[in-house]
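Missing here: one protein chain of the complex. Every other protein chain is in place.
Up next is subunit A:
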Amino acid sequence: MNKTVNQKAWFLVLPVLLLVAFSAVIPLMTVVNYSVQDTFGNNQFFWAGLSWFDDMLHSDRMWNALGRQMLFSAIILAIEVPLGIFVALNMPKKGVWSSFCLVVMSLPLLIPWNVVGTIWQIFGRVDIGLLGYTLDALGIDYNYTQNTLDAWVTVIIMDVWHWTSLVALLAYAGLRSIPDAYYQAAKIDQASRWAVFRYIELPKMAGVLMIAILLRFMDSFMIYTEPFVLTGGGPGNATTFLSIDLVKMALGQFDLGPAAAFSLMYFLVIMAISWVFYTVMTTLDKRDGK
C-alpha cells in the first residue's frame, strides 16, 4: 500500500511539542545552563565547563547522600513489598469486609505528604506524642531528634505506614484476577499453601508487583517532604536524602552551579533505573504473550 505523503501533517504534532517544550524541555535546559556556568554575583555568569560535574562526582557529601538514599529505598522496599503481599493474601476475598478493608487501606494514601510528616513528627515527640511518650514511659530511650537510629526507624515506619497500602492494593488486584479453577486444581494436585503461593499467586502477581516495586522505588528515591517535616534531615545529616540535600544546596546555600549538576546526575540515575525496570517489564510481558 502506498502511503500518502503530506508534510503538513507535522503541524498536528505542534501543540504537543509546544506543551512539552514549556513543561519539560525549557525548564530542564535552564538547569543545564546553570550547571555549566559559575557566578560571583551581580547576575554575571561565566563558562565553567564540566567542572561542577567533576566536583560533584568527587564530593563526599553527594556520595553520602546517595548512599543514605539507596539504603533507605532498599529498606522500605524490603519491608513494604513482602508486607503488602502478606496483607493482600489475608484480606477478605469478597463481601462487605473486603470493601471495608479497601477503604481503610486507601486512607493513608489520601493524606498529603506534609500532613503525614506532621502526624509522625507529633506522634513521635517524647513530651506530647503518643508514641514517643509511651516509649519513654516504658523506659525505652527513644528520641528521633537526637538519635540517628531512632530517626531512621521513625522515618522508615512512617513510610511503611504511608505506602504499604499501595503495594497491598496492587497485589490484591493481582490476586483477584486469578480464576478459581487454579485454586481448585491446586487442591486436586494436593499443593501445599506455600506451593500455591509460589507457583500460582506469585507468578500471577508478577506484573502488578513489578509496577508496585517501580512506583515505590521511584517515589522513595525522590522522597522529600515527609522526612523533611519529620526530622529536617537530622540529626546532623543522618536522614538527609538526595532531594533534601539538593534543596539545601540550591536554596539554602544558593550554590546554583553544583546544585544544577547534582540535579542532572540525580535525574540521569532515575532515568537509568526506570529504563532497567521498563526493559524488565516489557520482556516479562513478551514472555507472557508468546
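Keep in mind that, in the parts below, a residue touches a chain if its C-beta (ideal position, glycine included) is under 8 Å from a C-beta of that chain, and two chains touch if they have at least 3 such contacts; residues count from 1.
The rule we apply is simple: contacts and distances are computed from a predicted model.
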Omitted chain per UniProt, picking from "Cytochrome B oxidoreductase", "Peptide/nickel transport system permease protein", "Acetolactate synthase small subunit" or "Carbohydrate ABC transporter ATP-binding protein, CUT1 family", is "Carbohydrate ABC transporter ATP-binding protein, CUT1 family"
Given A:45, A:113, A:182 or A:277, the residue that touches the chain left out of view is A:182
From A:57, A:149 or A:195, the answer for touching the chain not displayed is A:195
Across the whole complex, the chain not displayed is touched by subunit A residues 179, 181-182, 184-185, 187-192, 195, 199-200, 203-204, 287-290
